[in-house]
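Here's a structure for you.
Omission of a single protein chain aside, the complex is shown with its protein chains in their original locations.
Right, subunit A next:
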Amino acid sequence: MNRTTVWPALLLGLVALTGVSSLATGPMALDISNLVNPWRLTATEQLVLVHIRLPRTLLCLGVGAILAICGAIMQGLFRNPLADPGIIGVSGGAALGAAVSMVILAPFSALLPAWLGASVTSFMAFIGGLVTTLVVYRLARTTQGTSVSILLLAGVAIGALSGGVLGLLNYLADDQTLRDLTLWQMGSMAQSDPYQLALVLITALVLTLLLRRHAHALNALALGEAEASHLGIEVQSLKRRLVILAAIAVGVTVAAVGIIGFVGLVVPHLVRLVVGPDHRRLLPLSALLGAWLLLLADMLARTIAAPAEMPVGIITALLGAPFFLWLLLKQKRGLGLA
């Protein structure tokens, strides 16, 4: 096996293996051999497997891949290793949308049909994320095109503004709503419905299929905007498309599972440290590593304190950040900077 195939094969194998382990582990003891022979499972075991573990596993794959890809796209687009989907305001806007729904719309949720009531928060989160991103993008548009620095600064400003409004809503919320808001912001894989799962998987699929078209352009952009347009890339339309694509994709994940930090920021870094900056490899490998990391984190989240469950966002941060630091320090020594 040569260098170009070893990493994808390794990661694919890891994802498959962890996916199966994710189906096999949980607070409820299941005989692994029964996974191959589902007819030997009791009704409750089937329920646990089909309605709890399978959706979660698929959700982790989809959400992890989306977050990592979007992180890689943002970092490529802004040529800034600190960029992640949060930087264009998606997460802040989505949190704001969800908070508006929980604090202001909740009293009216009784008027809505039951099937809609539960997903109003998700819908508002999605709309919040999208609207914020569009506002940020709009602010960054100049006569000469989109300014990256204005985009980043506007993202910070709008993020602060939505944080302020969120604080105001926190103040207005009663204690229980406040608890809900806090828990929602930490993210959890436990609560999404089948429609949201389907949406996440379709988004992940579409995103992966669109990758190949954009990888080359992102590589060209790494040389600088002027250079990229000399190479025949329509930089402005590329930026617009990618920003909106990332906003929609991240919005979908936030709506489904809440805010999960760290994956979008760190996974592309890890991949770049190993295989280099070529987006044709960076994007698909990020997707695989993101999926794997989230699978692992979720498995820990639901077994570490069983029968209780921890918000997965806590685990991704606790698991990933020290590992990331270790890698950075190792890299520093390797570069002779230590």
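Keep this in mind: a residue touches a chain if its C-beta (ideal position, glycine included) is under 8 Å from a C-beta of that chain, and two chains touch if they have at least 3 such contacts; residues count from 1.
Throughout what follows, contacts and distances are computed from a predicted model.
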Looking only at "Electron transfer flavoprotein subunit alpha", "Exosortase", "Indolepyruvate oxidoreductase subunit IorA" or "Fe/B12 periplasmic-binding domain-containing protein", the name UniProt gives the absent chain is "Fe/B12 periplasmic-binding domain-containing protein"
The listed residue (A:S188, A:T203, A:S286 or A:T316) that touches the chain absent from the view is A:S188
With the full complex in mind, choose from A:M28, A:V165 or A:V275 the residue touching the hidden chain.
A:M28
Spell out, residue by residue, where the missing chain touches subunit A.
26-29, 43-44, 47-48, 51-53, 118, 171, 174-176, 179-180, 183, 188, 190-193, 302, 305-311
